[in-house]
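As structure tokens, the structure follows; a few thoughts come after it.
As you look at this complex, bear in mind that one protein chain is not there, while each of the others sits in place.
The first chain written gets the first letter, and so on, giving A and B; residue counts start at 1 in each chain.
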Amino acid sequence: MEVILKMKPNQLVNAFLVFFIIHTTQVGVGLQGFQRIIYRDAQQDAWISVLISGVATSLLVFIIIKTLELYGSTDLYGIQHDVFGILIGKVLNCFYIFYSLLSFFVVLRNYIEVIQAWIFPELPLWFLSMSMLILVTYGINSGVRSIIGISFFSVILSLWLLLFISYPIKFARIDHLLPMFEADLISLLKGAYNMTFTVLGFEILYIIYPYLKEKKKVMKFAQLGILFTTFIYTALMIVAITYFNGVQLEKTVWATLSLFKIVRLPFIERFEYVAITFWMLIILPNLIFYMWSACRGMERVFKVSIKRSVWLFSLIVIISVQLIITRTQVNHLNDLFAKCAFFVVACYPFILFSFAWLKKKVFNKGIGT
Amino acid sequence: MFRKREIKKLLQEKPFVESQETNTSSDIPLDSVEFLKIIQQKLHYSADFKTIKISNLTIIYIDTQVNIKELNQNIIGHLKNVQVYTEKNVITEIAVSEIQKSYSMKNGMLSILKGSVGIHIDQTSTLLLINIPTDNNRSLSKPENESQVVGPQIGFNESLATNISLIRRYITTTDLHNERFVIGSRTNTEVSLLYIDGLASQAMVTRFKEKIKSIDVDGLLDSAVLNQLISDNALSIFPQMLLTERPDRICDGLLNGKLAILVEGSTMAILCPLSFIEFFESREDYNVRWPIASFIRLLRIIAMLLSVFFTALYVAALSFHYEVIPQALLVPLGESRSRVPFPPLFEALLLEFIIELLREAGARLPTKVGQTMGIVGGIVIGTAAVQAGFTSNILIIIVALSALASFTTPSYTMGSLIRIIRFPLLFLAGFWGFYGIMFGFCIILIHLLRLTTLESPYLAPFYPPRFADWLDSIVRLPIKFTFRRPQLARPQNRNKYNPDKVK
Partner (left out) sequence: MKRLKIYIIILWIFILLTGCADRKILEDIGLITTVGYDLAGNNNIRSTMVVLQIDPEAVRNIDVISSEGLTSKGGRLNANLKTSKELQSGQLRVALYNEEIAKRGIKPYVDTLARDPSISDLTYLAIVEGSTKDLLKHEYHNISDVGQQLFNQIEQLTDKEQISNATLQEVQQSYYSDGIDPILPILKRDGELIRVTGNAVMRNDKIVGKLSPDDSFYVKLIRDQYHAGSIELPFEMKDENGKEQKVTTVIDMIVSSRDLSLKDKNIPQFDLQLNIKARLLEIQGDVDLTIPTNVKQLEKALNNKIKKEAKKVITYSQERNSDIFGFGEVYRSSVRHSDLTKGKWHEKYKNMTYTMKVDFRLVRTGITE
């Protein structure tokens, strides 16, 4: 396998699009209802947990980009292959493919859960997953530039949803935030740990990196993306804490969506119906990126073309989506995935960086120095 | 208004590309009898093929294609005075400016078919071609399909020469390139590629020429067909090149570094590359002041969205999401719906179908009848349908509104696309409500992202984001700020003018 990738100029995209890539992969199903999970631990100081997690993700992004910069133009599959050798590299690469697929599955299942709980309780699982898979397949077949385009439009076209947060602010009670700094550090960190599932997604940098022009600017825009996401999360956290009462918030599964319940426009009585269906556009780049990074792995490791692996993975997803039917199962899946993702996203980058760095600097025999 | 001589002078600049052969490769027989025989065989003894023999000259022409008066006055009349018919003498005597020498039988034939008179001098292997085609063009008229309030009121007609002269009148520069191609093995249609040297990207010109050259069809009757043949994504429903009958629109494109293609016998010129948003722009936007222009552009975008999604939203809300209907609308909507025996989807389809029927009939019928038919048909059928309980009157308003909105798009091809794309969305809305509409929206979005126009991204300047070009997209800012040419066509020179010197 080639470690250093040379991309054709027409495959490359501007570095500032990393902002949109990072933002869209992070924002997704987690955003719909992260508030109550964090609130359970950190109570009214939950927004501090969100900020902590923001700082942590920023650090992780820093490490990830530093790791990638050691090689110049490669992806995770190449680095693992180079650092750990052919055999272990392959195993790790397979694991990452599986992880991406699992992320895809979790995001999909959670969105389906929202659709079924709010709008169409009777629409079957296979239908919803199949319709989303059609979009994903079509998106992936359009090439990397189009995929990034979807993420760009997903941000631009859904910014207006933020305007409607002003409705719940009218009913907010600021004293819900008081007394400040009541939670101890442990619970704050616990809260931040529980943010894992929500802030996830920036690991796409590992895969998308070779497709970026002007690699020096990547760091800046990636950090800006993280900043923007953290800002939105914090804002939504604060609005949710002040709008809902604590006990009520803990009972509200999808607090962000419930915030939209208060919105009433002259021509739309119930805005949350629009918001939830519109959420498809927010979910879509998320799904496409995860699926694409899995397919990209198949292409890099096993030389199976992306178009083929999309079909294969879609089939696997459609079959496995039938296995998880109830809310309890979904919650269980989320917990399990969050634990697994915490290791992959929060611990592994440090390990990989130290190995890659050792190999490059100390043994000085890596490829592409 | 335009004299023919002027046009001819313009044509003189670039003679037929294929007539530049050397004497050595001539395939024209020396003997005039043999020559005539071959010609007549090739033309299958066509009834309108005429020959005149003056001493050792053989004059051949097709009498339906040439201007007989000019032939008599300027050619035969002058030739009568000549004592010795040599090539030189003949050329100097004939009082027509456009004379060419041809050494190829095939070219000579084509030229004669297009309205040239051929003169063959016995014992030479050249054929003199004097171009005097019949002047049977329609006079220039208003562009009927793309009318504007503020701006020039002239449109292309069917003559390539006239159309090019129209463009030359707007852009008087030596840099205007005019390259000619012949397409169609049977129609041999002339096609002109126009671009401004120093503005248009050379890569694009080369790419475009390759595309044109690779076309292999037997007939090309209109530029609209050529448009489909050279589109990047021929299977897509979206137009990727603009068809327009307005010379000012073409010139505007040329000045922005775009390429224009004109086809003989076609009133529509092609402009490319053109991004999605530019289909909603009109030349008029530049003729009126910028706040008005911005307002009109926003109006068009809203009209487009309204036209595509309004009926679908109605169907979705009434079939699945009764919760979203505001209280004030609940009773009127319900009352008008309660008479209708069909589900909302079927009702909407029926009405959309009727509207399309009226539109299509209106387009086919003669103008005067068409207008009456449109109004009377619309009102009579509409009122009757409501009274008979076929449709609800609120839906009539919605469908009529979205039909109206679809006509605000300046490009006719884009307008018809907007009408067509409603139907799949209607089905999606009727089966899966808002979820279906959003699904359709995502499909359209991905599709638009896939599309390219002359291998440039179709959704430019939005994606890839070129923020400087946003100033002249959905809105149009004052001229001071829009001094840059859109990057879509990759113009060689980015600046139109110095913004500091413009107020």
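Heads up, the rule we're going with is that contacts are C-beta pairs under 8 Å (C-beta built on N, C-alpha and C of every residue); 3 or more make two chains touch, one makes a residue touch a chain.
Quantities reported herein were computed from a predicted structural model and do not represent experimental measurements.
For the chain excluded from display, the touched partners among the shown chains of the whole complex are A, B. Considering the whole complex, the residue from A:Gln35, A:Thr67 or A:Ser258 that touches the absent chain is A:Ser258. Residue-wise, the contact with the chain that is not shown comes from A:Ala117, picked out of A:Met1, A:Leu59, A:Cys94 or A:Ala117. Looking at B:Arg337, B:Arg359 or B:Arg466, the residue that reaches the missing chain in the full complex is B:Arg337. Here the missing chain is touched by one residue of A:Glu2, A:Glu182, A:Glu214 or A:Asp335, and it is A:Glu182. Residue-level contact of chain B with the missing chain is found at 318-320, 322-323, 325, 327, 330-331, 333-335, 337-339, 343-344, 431-433, 435. Residues of chain A that touch the chain left out of the display are 117-120, 122-124, 126-127, 130-131, 134, 171, 173, 175-179, 182, 243-248, 251, 258, 261-262, 264, 269-270, 311.
Convention: only the chains that are shown with their structure count from here on.
Spacing of chain A relative to chain B, judged by their CA centroids, is 46 angstrom. Taken together, the chain A residues at the contact with chain B in this complex read 13-14, 16-17, 115, 119-120, 123, 131, 134-135, 138-139, 142-143, 145-146, 149-150, 152-153, 156, 266-270, 273-274, 277-278, 280-281, 284.
Residues of chain B touching chain A in their complex: 320-321, 323-327, 329, 432-435, 437-439, 441-443, 445-447, 449-450, 457, 459, 462-465.
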